[in-house]
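Here the complex is missing one protein chain, while the rest keep their positions.
A and B are the chain letters, set down in written order, and residue numbers restart from 1 in every chain.
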Amino acid sequence: MPKLTPKDLDVLRAKSVVIKTTISVGLSSCGIAAGAEAAFAALGEEVKARGLDISVRRVGCAGMCSMEPLVEVAVPGQPTVMYGNVTADDARKIIAEHLVGGKIVKALQVQTVNELAVCAFGDNSKPAPAGGPKQYRIVMRNCGVIDPESFDEYVARDGYQAVKFALTDGSSDAIIEQLRISGLRGRGGAGFPTHMKWDLTRKAVGEERFIICNADEGDPGAYMDRSVLEGDPHAVLEGMILGGFTIGAKLGIFYIRAEYPLAIERVEKAIKQARANGLLGQNILGSTFSFDCEIRLGAGAFVCGEETALIASVEGKRGTPRPRPPFPSVKGLWDQPTMINNVETLANIAQIINRGGAWFAAIGIGKSTGTKVFAVTGKVKYSGLVEIPMGTTLREIVMDIGGGAAEGNVKAVQTGGPSGGMIPANLLDTPVTYEHLQQLGSIMGSGGMIVMDDRDSVVDLARFYLEFCVDESCGKCAPCRIGGTQMQRVLEKIAEGKGDDTDVAALRRIAQAMQKASLCALGQTAPNPVLSAMKYFPKEFESRLKKSTPAAAV
Amino acid sequence: MIKLQINGMAVEVAPGTSVYEAAKKVSVKIPVLCKHPDLDHTAACGICVVRNKQNGRMLRACSTPADNGMDLSTEDPEIVQTRRSVLELMLSKHPNECLTCHRNQNCELQTLAADFNIHREVLDNITPEIPVDESTKAVTLDARKCISCGRCIQVCQENQNVWALSFVDRGIKTRIAAAGDIPLAESPCVRCGQCSAHCPTGAIVEYDESEATWELLRNPDLYCVVQIAPAVRVAIGEAFGFPAGTNLTGKTYAALRRMGFKAVFDTNFGADLTIIEEGTEFIQRFAHGKGELPLITSCCPAWVDFMEKYHTDMMPHFSTCKSPHEMVGALAKTYYAEKNKIDPKKIRVISIMPCTAKKFEIQRSEDMSSSGTQDVDISLTTRELARMIKQSGIDYQTIPESQPDHVLGAYTGAGTIFGATGGVMEAALRTAVHLITGEKLAKVEFEQTRGLQGVKEAKLMVAGQEVRIAVAHGLGNVETVIKKIREAKAKGEPLPYHFVEVMACPGGCVGGGGQPYGVTDELRLKRAKGLYSEDTAGIWRNSHDNPYIQELYRDFLDKPLSEKSHHLLHTHYKSRPTYQR
Partner (left out) sequence: MSTTETKAPAAKPAGTPPDAISLIAKRWKNKRGSLIMALHDVQETFGYVPREVALKLAPQLGVPVARIYEVVTFYNYFKLEAPGRHVISVCMGTACYLKGAPEIKERLMAHFGIKSGETTPDKEWHLQDVRCIGCCGLAPVVTVNSKIIAKVKPADIVTAVTALYTPKEG
């Protein structure tokens, strides 16, 4: 394949897409898990058997997990129609009744009663009108829209324009300046200003430099990164290329957890396509910049999401963290300056370059600019992925978009996964920003949002998270290794109704040692779910102490 | 220079200095547990936390570099409470068996627990049952007592490059073990004991044979003799409150006599003998072209084991000399027995060594039974001896000095310095140069071989010929030397060296795996200095000047490398395949 020049890229981009009837099927892993492949096959067979001129295409994740498999029908000149829970039989019915018969299959149509449905499969990357949809898609703008395995479709949606800009008119200074203006902060959890990290790594002394995409996504109950990698891998790759260019790296590494085979496959394909088109490899787009990417797999260790542990893992070692400083941006992979960014952070970059930092900064509130993707799951009516402007309240996310509790009432929301905390229903009006969530004793985290209803026990959920941290502790440092286990034992005693006040005191004491003396954030934050549960639901804890009965039956 | 504040005191340190080191400068002692001066910090334990007053956060003093403008507090109530909680956590996963532990009163964990006033076990004890591994009969692993500080692993993997020990599993199940939970004896372990010397607790200790020794001593039918290695005399005092490096040869002889040994010999005699045999071997190879060059020393059993496992192509280069204590053992049961008309079957030879590997060496092959029975019956470490002396009610502080027994007790300064890195080389050169030139040396010191640099190289002119030597200590340093030899051989280039000394332990035997705990470079140098002072102070400084050695050849062995000496004093090597490190 000939390597593209900047001009070729524009030609490809402008190449008008033939407008014809298309049927799009969401084929990300959980779509597939829900049976989307059967629907996809049935649609294809039926179209072929009937000799219809209709393209049946694969798209990524739309975010409406609770209604998978999802099928979208777009007939030129008519509003698109979304079908949910589509089986193979349903698929054949859709062809027969809608595409041949011209009548929408009402029974299968997704009702646009909630925001989740409103947003699905469309392009609302324009600013949301007042009172309009609550979601706003930057990171997921292509998810569910383009075929993630098609290079051309990505390019047609402004793909690689930011790389073109960087290599022709831009400079690393210009990129960092736009990132600074945008106010983008790391989406991996800590919220460190991205422009600062890029600048630090760029300026650090080293023989070589690396950029790593952190796709370890270990928070159980969160799958934003997987969906983006499966639904729009080129967007993340473009972020990597821009990062590589800015800091002067020759190699980028995707560290992807092994539990995500489809994401791995799609990223692999994207890398191959980019290489074939001259967007990776020697002299990208004919410039002097050379850069390539490779994939490294995780192997089932949550702690490997932590930067220094991730580096150890990429070096082929046990994934145990080491003390910082030196920070990876100074001394990282193979002791060289290394920049580690989260998938979602990287997916934002090209958009910021294309539209300007100011555009991004106008979204969100205060120091939390742009959007954030959340995986809203648990006891919520419509579980799925939502991308909201920062500052949206938890209530809007859980009640308006997620439809509230499936049964009963919402009791609390956990953000930040095992490092985060529980936020009780009476605080749902809190806007989602790094600062607000921290004030409540939780964190933004990577985007897991677990909804609990009033039949769930906070003591049990706290136990669940603690058990997770104990299982995932790397075991290097004593406070986390032993502290977690001892907290777990005490908590178990309390949950079984055998604990008393001294046990509560012991919990606090161990928690303090873990927070202060653990080497990495896993141990430092592991007590958070327990502490927040104790803070917001003291009665539930007390009721579990000796001689009382469990408050909530699960 | 970096300027910072510690507890309100101004401190100035060089860039790269840790907060821990900086605090020392103003007499602030921050407790540490996983840190060891020989090793890179692992920052594992969490004991050394201090507070950054500017942001209120705690940081690890051992691994955080001091930075300009830092304002630190090291002892506020929360810091102390945190440290105490961390210790309580450690103790809750530790068999609190101090009274029956090798490290009782000499354990870093125990000391901290005492310092921090831990008087109650507040948490359930969750120590798992893990069987003790005594398979090597040299070091004993009790993983229950391990606090996962990682020191032993770093020593074994990086400093010694043996890769016998590793962490297995993770989280609360993390433990030390040989690769894949096999007995340590089936791993590449060379029994150097450096892991035990660096362990802060009783999780790795020497394989204790003091009881077995008492049994022998108590048996009235036996004739127990003992010998002490060079490095023992300058270290054993540390167990009795003497400053490191104090030479306590006479007191140790006296203590051994009181313990019931019938004769007290000195391994230094064996060292002198080794020099005569090895020096002659060198001349045969160097001047007469009989045998491979470079000649490589063989008196360190851990090094021999390492070679037999991984560098078998070096086998022809090895000196065939047994180690000094084996020579003494063989002679005790032959020459000495004959001279004193003692039934050799009743003789038991006990060696007091700085070393755990010697425990393995004494049964290494049939060559170690050249006298008819096992030449050395038990090899004890310095640490074991110190404990035995304490048990026997000997006031080591005040006991008057004693002399060794002949004919295996007299030694020269050359024999003494065997215990420090470079010592064997220096001793050998004294004799070899004399033998080649036939002249008496004007200056016996070869200072190029001294000091703690990992690999020391030098060129000497001897009778118009260049002699190139190398000295390596710490097995991790050996690889570079071997690589050079191999490459030169492969390319047919001139040999980089003619004579190479290797000691497995950093610093040589003064830093041996069986020496009193707490070894640092400072201590190694002090111990070595003790040996070099004895050398300087002595009358005889060359092994060939030892009159008892001369007598030995005259009355018994005939001449160096004679048939008899080959039988009693030399050995063979064989490959001991193990899995790839």
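General remarks:
One rule holds for everything that comes next: a contact is a pair of C-beta atoms (placed from the backbone, for glycine too) under 8 Å apart; a residue touches a chain by one contact, two chains touch by 3 or more.
Computed from a prediction, not measured in an experiment: that's the story for all the values here.
The chain not displayed here makes contact, within the full complex, with A, B. Of A:T246, A:S313 or A:N342, it is A:S313 that touches the chain left out of the display.
Residue in contact with the omitted chain (choice from A:G144, A:G378 or A:P527): A:G378. The residue touching the chain not shown here, chosen from A:G218, A:G239, A:G391 or A:G499, is A:G218.
If you put the missing chain back, the residues of chain B touching it would be 157, 163-170, 178-180, 187, 579-581. In the full complex, the hidden chain is touched by chain A at residues 29-30, 32-35, 37-38, 65-66, 68, 217-223, 226-227, 258-262, 265, 296-302, 313-319, 334, 375, 377-379, 383-385, 414, 417, 448, 450, 452, 456, 461, 464-465, 468, 472, 474.
As a convention for this text, only the chains that are shown with their structure count from here on.
Separating the centre of chain A from that of chain B, both taken as means of CA atoms, is a distance of 54 Å. Interface of chain B with chain A (complex): residues 41-47, 49, 58, 60, 63-65, 78, 81-83, 85-86, 89-90, 92-93, 122-124, 126, 147-148, 150, 167, 169-174.
On the side of chain A, the complex with chain B involves touching residues 301, 318, 322-323, 325, 470-479, 481-486, 489, 506, 509-510, 512-513, 516-519.
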